[in-house]
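As structure tokens, the structure follows; a few thoughts come after it.
With one protein chain withheld, the remaining protein chains of the complex are depicted in position.
Our next item is chain A:
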Amino acid sequence: MTLVDFNDVVLPGNDVSDIVFKGDTCKRSEKTIGPGLKSANNKIIVCNGGVLRSKDDKYFWIEFSKKKYSPAKDDVVVGIVAAKTSEMYKVDIGASELATLPYLAFTNATKKNRPEIKVGNVVAAKVKVATPFMESEISCVEYANRIILGQLENGFLFNVSLNYALRLRKSSSKLLYHLGQMVPYEIVIGVNGKIWINSASIRTTIAIGNAVMKAEHLEEEDIPQLVKNFNKSLNV
């Protein structure tokens, strides 16, 4: 058995107990394992092929690519309303099944004052209940000083990979900032890989969408060049 280290590629079935339990900066009971790892018979076993990462020698997880979103509590997602029932909307958030969105889960909604959302409309929402045994429940209720949720009108929706969506949401991502300096726009990035964009004209919206999609496989230092090309395409 070869010894694995952090930032190494690991395969399902690999035993990483040694490296996870190593070090005495914190107690064994305080260590937390995340996605791609599971514990069985006092051992930490890898579940997904990817790169082993750790933070503060306390949190451990596997960085791997997947295409299907699995809901987690408090995730901000973008979804498409797929069906309406008497009490709730069914929203496609890209998970294995549709999520439910009750009519009352909107800001300022009451039994009398129902939200007016049709099938096919796009909403931004937060995941409230996420368990594999039940349909996940999402909500558009906004709290003070928090992000704005609810229906997303007009605009353009497209899909990117889950890893890229997470990368774009990080504050270290410069692309959105640079694009914003060229042209004002609104963007909502759901962790489920759905991105919604809106700007003053359809032309700029499509240009921004293309730029965001193109940047997926670019290095951080190549982004200024992409933004330059983007600016040129706007002025043609």
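Everything below uses one rule, namely that a contact is a pair of C-beta atoms (placed from the backbone, for glycine too) under 8 Å apart; a residue touches a chain by one contact, two chains touch by 3 or more; residues count from 1.
As a convention for this text, contacts and distances are computed from a predicted model.
Asks: Under which of the names "Exoribonuclease phosphorolytic domain-containing protein", "Ribonuclease", "AIMP2 thioredoxin-like domain-containing protein" or "Transcription factor Pcc1" is the non-displayed chain listed in UniProt?
Replies: The record for the missing subunit names the protein "Exoribonuclease phosphorolytic domain-containing protein".
Asks: Given that one chain is not shown, which residue among A:Ile45, A:Ala109 or A:Met213 touches it?
Replies: A:Ile45
Asks: Which one, A:Ser96, A:Asn113 or A:Asn229, makes contact with the chain that was left out?
Replies: Touches the omitted chain: A:Ser96.
Asks: Going by the touch rule given at the top, which residues of chain A touch the chain that is not shown?
Replies: Against the left-out chain, chain A lists 1, 7, 9, 11-15, 36, 38, 45, 47-51, 63-68, 96-98, 132-133.
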